[in-house]
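Take a look at the structure set out below.
For this view, one protein chain was removed and the others were kept in their places.
Right, chain A next:
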């Protein structure tokens, strides 16, 4: 992530959370936090607890973030933000936490006076992690139409091209799903699993080979010992944790999307 991208990202994040940016210039910004975001980011539970108990006037903090030290004026004091900085990762996590679940409607521009049906879709963004002693991740975005069971990939990209709104638009009505959301999630999970099962897992074969090799060494090491003891069991467990190939599917976010027939 370039510094410029980080700067833009931060602006959008604070804006989306209803915070006012009270000062900004090249390479920096000062934000007036809302009460909610102060609680989310500033880690001062005692202050908020005290305030709520005593009924004082809340005074959320201002935060100055510097995204480019060369460009920011010298007199600006603040936290320097870069891709590895803990503050940025805290904000990353916060974005994930605050928007895990969503429900949106397509804001269609179809002719007025005619009732437009909106079809329910389940959208899920997931991370698939392939893990042994190393790890890699793949991002997947799946959409499932909850009436006919149609499944599409890269669903998020399609959503980005639409005009979506949290309130149902005028002259629209939603169709009831035939597939319940719970079993929808189940279908998506199975779809991803079956996709994964069809992949070739050379990495897992190799990890298992490394695992077996180290296990053999371990057995050999304790060959002469009558009581293999705790350290043997420890080492064995450690090898399993180190090498055992695993795939984990975790959900980043998702929700219900009501879309027109022509949308997908």
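Following the convention adopted for this analysis, contacts are C-beta pairs under 8 Å (C-beta built on N, C-alpha and C of every residue); 3 or more make two chains touch, one makes a residue touch a chain; residues count from 1.
The definition used in the following text is that contacts and distances are computed from a predicted model.
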**Complete:** Given "ATP-dependent helicase", "Amino acid/amide ABC transporter membrane protein 2, HAAT family", "Fe-S cluster assembly ATPase SufC" or "Oligopeptide transport system ATP-binding protein", the protein name in the UniProt record of the chain not shown would be "ATP-dependent helicase"
**Message:** Looking at the full complex, which residue from A:4, A:43, A:59 or A:242 touches the chain that isn't shown here?
**Reply:** A:242
**Request:** Tell me which residue among A:104, A:118 or A:144 touches the hidden chain in the full complex.
**Result:** A:104
**Prompt:** What residues on chain A make contact with the chain left out of this view?
**Reply:** 1, 9, 12-13, 15-17, 82-86, 92, 95-96, 98-104, 125, 127, 129-131, 133-139, 141, 156, 160, 164, 166, 181-182, 185, 189, 193, 196-197, 201, 203-205, 208, 210, 214, 216-224, 230-231, 234-235, 237-238, 241-243, 245-256
